[in-house]
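Take this structure, written in structure tokens, and hold onto it; I'll ask about it next.
For this depiction, one protein chain was excluded, whereas all remaining protein chains were kept in their positions.
Chains here go by letter, A, B and C, matching the order in which they are written, and residues are numbered from 1 within each.
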């Protein structure tokens, strides 16, 4: 007898789908040209390779933790592609594909995984402004769900200042249980903020299956609580994700307010490298979902369209592999983050005597001087 | 031109109704005997008189603030009456009628309004256990919405310990915007806790009309987010409120989990005596709602049934008036709360040296001794 | 030109003038629109500036704070009204995670110029949790500024500075001071520094440190004494303007701290710790803390015994002045 586990509930397939798992069109292909479709494919493949590399480097002890969303690439790409330059993208750690779609610099990504402070990474991996991501990006919310009210805020300010922009936020299905999710949607509803929230329902929140996360049939229906329209799509179908998100983005841009899209997919791996999914779930569902893999499916379609063949794919893998290796290498060359970095970017202007004193203490300590020798407020520099 | 105000949205009347505003049965009268109906009426009248008296005493400076829910009495009585002894009732400040239905001691209520600490009130207004309310009552949540997760907890524990009890919580429509509301319902949904939440939608949250509170058509539909069944009833129709709540309570008791009931009513007065509604709302809606008054409506019905006449009503008013006056008088005789009361009921057992030291400081101060004379930790008692 | 204004009128006046000047300024909160705030701090602003500048919201403090952060990083300058400071407990997640931290966490990529106007303090006999004083928690939070005006004139200069500051600022408005007294408030603009304490009166025998309404209660107590007492209004709780404070204590050798907040791990503790660290040699007596007690803010019937008052402050002054090693 196996270990006691929570039962999994396979989600209903009554969602919107355009591309079948077999790579057949079962709905209307969005009006996207072939070059862009190949870009989508490239981003999906690159995302999976990036995350693979992250996991390998974590195993080798280079990163302290790594993760990703293999099997969820269609969500990031499909939704990300629906944005315009200048729009806000509020990512989650799982939707790397959306970031790669918008060309976040890979070397900086690896720099962050190495534990460097962002200002340090930026300083050491300078970026030609022309190469900077064209959407506005926030750091992903470590406090799950906390970015939803923030996204309502960026959306509202764009609207009130009559900028033609929308805000898009990704959130895992687990994080929709946090009050923040409702706080943000409630505000966006009333204030008609141009906000699109994409719920990436991958069935699991670490060890909690979606059946234990909510009694609601779908996560999309959470929008009903706020009078916000919602759709539910096959999250492994990049066309379905794109079409629904694009419609939501267009409506938001046209002044029709917020919407919620649930993209149904599956977490094919452990939560991250610190987790061991086999403790709490069987692999019974994996095969079902492997047959629905978003990259496989898209490749079948692209192959049928004559856009892809094995030669192309091999060359692509090689190209991406080199790109990733180069990025890792650049990141590995970042010197150690100076200890003093921790004092940066707290307050603008004068941080006050006490704060500066603490900076001096650390500096003294690093210089091998006793940082505790100030007994009269006259400052340091005389230790040891 | 008048002052700029938020528009009011008159709620759709597509809710459940049993008793028309004219006092006609338009649905099935719940199976309640005449004596109990007269008790409902008595509680409704008493609630209104109690709140009137509170406002009068506030004007005379006896209470620092007072309020109530004139026009919402059907909600408290209808929902309260659906409970069994031993069930949990998590009230809101607005639903006094539910408390009166369950015989909370009026003198203690007035004692609290006088600003006395609860342990002090209880000590000075002892209660025969036989007269104690038969439901379990929590103090109403000053932090709006915070009681919903707590109510999920009492419900869950009753269920897990196989007690045949449910928990009922009242909440204003405004407070359903707090994350707590969703936090609690989400848990109750998943854990199938026997929780019934009654949303008293009185159209306003201080100065914010329900149209500005949510983009959702109804507040009931917020339950959809959590896979919890919901109903929406005429909140000025005590039969409709009772029937829906009773059905919810019965289902919860039968193991079917939580439900949400929206009772649609109207806040006929200012938020409380500290508020002036005429600053932010016109009285255009008042007449509409006055015609739908829950007590009038019920009295028309009871009169038609031959249960009520003017003689009865006059005697009733006099009886209640005396009861209230006696209660006020008993409350007014409560001696001043001793200052030391503030130290009670923080920790069980030894509260520690510092805490006791502070108690001594206050005692010294009150005794006219200098409480700051302990410079060596040897304690007080030597001040001046 | 100057008008005689009480604290709440001064705040209203200041908000109005900055709303006129900076169209990126937007007020956010519930009950700030047509009703003009529970204390009328935003009175008539809705009519002048409309619903896109004075944004009446649903009842979600956490959502409001998070949304304000989003607005700020998108280029607006949101001013949140926290109806009572205690309700901010509901928004603690957004407060710590985004308001105080997004600037740092983004490595400086984003700034978060949000002002939180919060009604705090005791003495108006309201409901439970409507009299909170959580300065100590703010002091322990990096990335924010915390200021507390004690007079109408000062309030204008501080609030204007807060509204123009690129950092998140917690602006503490004492409920009891709103209508306590009037003061001439100049019509024209003036800025007061957010990080400087204010010398209320000079003295040589003892240093009294306080802020908010306790500035006035303390002054009353001091005025009844014979001794020469230096009163410093901290004004800025974070960062602490510690140098003049240490300077004063080195001069007087004696000190008391007066605050409404509970004593243990309260704001006074840090002041004593700093004096210990950097001015211990000058101390002629232990420092005493005149504070609220370590209890939940009590019911209205006993709040007067919780809050420091003239008598309690006098006792502390006498005790510390009379102490000899």
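We take it that a residue touches a chain if its C-beta (ideal position, glycine included) is under 8 Å from a C-beta of that chain, and two chains touch if they have at least 3 such contacts.
Note that the structure is a prediction, hence the values are computed from the model and not measured.
The undisplayed chain touches these shown chains across the complete complex, A, B, C. When the missing chain is restored to the complex, the residue among C:8, C:41 or C:295 that touches it is C:295. Shown as candidates are A:127, A:290 or A:339; the residue that touches the absent chain is A:339. Checked against the hidden chain, the listed residues C:5, C:208 or C:283 yield one contact partner: C:283. By the touch rule set out above, chain B reaches the unshown chain at residues 88, 117-122, 136, 138-139, 141-143, 146-158, 160-161, 167, 179-180, 182-184, 186-187, 190-191, 344-355, 374-377. Counting over the whole complex, chain A has residues 3-6, 64-65, 114-117, 120, 142-144, 174-175, 177-180, 205-208, 212-214, 274-275, 279-281, 336-339, 341-343, 346, 354-355, 358, 361-362, 365-366, 370-373, 375, 383 touching the chain that is not drawn. Those residues of chain C that touch the chain absent from the view are 86, 89-90, 92-93, 95-97, 100-101, 104-105, 128-129, 134, 136-137, 139-140, 142-143, 238, 240, 261-262, 264-270, 272-273, 275-278, 280-281, 283, 285-289, 294-296, 325.
Assume only the chains that are shown with their structure count from here on.
Ranking every chain by how far its Cα centroid lies from the centroid of chain C, the top place goes to A.
A separation of 44 Å divides the Cα centre of chain A from that of chain B.
In this assembly, the C-alpha centroid of chain A lies 39 Å from the C-alpha centroid of chain C. With each centre defined as the average position of its C-alpha atoms, the distance from chain B to chain C rounds to 34 Å. Within chain A, contacts with two or more other chains are made by residues 179-180, 182-183, 186, 190. Chain contacts: chain C has residues 57-58, 60, 62-63 touching two or more partner chains.
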